[in-house]
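All protein chains but one are shown at their positions in the complex.
Showing subunit A:
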Amino acid sequence: MHLTLKVWRQKNNDSEGRFETYELDGISSDMSFLEMFDVLNEKLIAENKEPVAFDHDCREGICGMCSMYINGRPHGPLQGVATCQLHMRSFNDGDTIVVEPWRAVAFPVIKDLVVSRTAFDRIVASGGFVSVNTGNAQDANSLPVPKEAADHAFMAAACIGCGACVAACKNSSAMLFVSAKISQLALLPQGQAERKIRAEKMVAQMDTEGFGACTNTGACSAECPKEISMENIARMNREYLGAKLTSSAV
């Protein structure tokens, strides 16, 4: 395959970025999108040029590190797939592919296609955990969890925190991410003790980070590689408003 790549190059967050155009030949349709970028970088290194910085780790769709905005969509054209699981067979010979970093005030560019997603870490650190010491694993039957609750909690817990929701949202809202993190604990018995304070703190941190507010466009859920449902956002709204009305924090 022959491809024309328009890739966003930016030295750091203080400098201005621009698109660079690269021509690539001999790309196999069986390569993953990231392998195609490896080929590009090898070529750049051979030419004594600076390789393109991009995030990646597991390359099997579970770590949430890869983060490319490909042809106007986070993680590219496929549904429910992260960039690392996107293969070149989804493109045609001769295509021009535009690759940009996630764009949000809360996700500053570190270099090229790499953005800092520590805002997500700070949101989780503000309350997305259970601080009760759970001790050794108990007998499974001692803590009954209905199957439906377990399923919904698991679907929320499938969030890999890649930030595609923020990238897809026209408001750069992080509500799908935050709602998944609130939901996975709100649905399980272990999460009950800190349920209210968790919702209050995580939403407050989300607002502090400078993410936008949700307008229910649904773009986040449509682009999420783990297909996290908008039901989670409705649940977060319930959790937050309920917590605000009834928690002891004045």
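Simple rule for what comes next: contacts are C-beta pairs under 8 Å (C-beta built on N, C-alpha and C of every residue); 3 or more make two chains touch, one makes a residue touch a chain; residues count from 1.
FYI, contacts and distances are computed from a predicted model.
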item	value
Which of "(2Fe-2S)-binding protein", "Metal ABC transporter permease", "Succinate dehydrogenase / fumarate reductase cytochrome b subunit" or "Acyl carrier protein" matches, in UniProt, the chain that is not displayed	"Succinate dehydrogenase / fumarate reductase cytochrome b subunit"
Residue of A:Val114, A:Met155 or A:Ala168 in touch with the missing chain, whole complex considered	A:Ala168
Sole contact to the chain not displayed, among A:Ala46, A:Ala137 or A:Ala249	A:Ala249
Residue numbers in subunit A that touch the chain omitted from display	17, 19, 69, 71-73, 77, 98, 100, 103-106, 168, 170-173, 175, 203-204, 206-207, 210-219, 222-223, 230-231, 233-238, 240-241, 244, 249-250
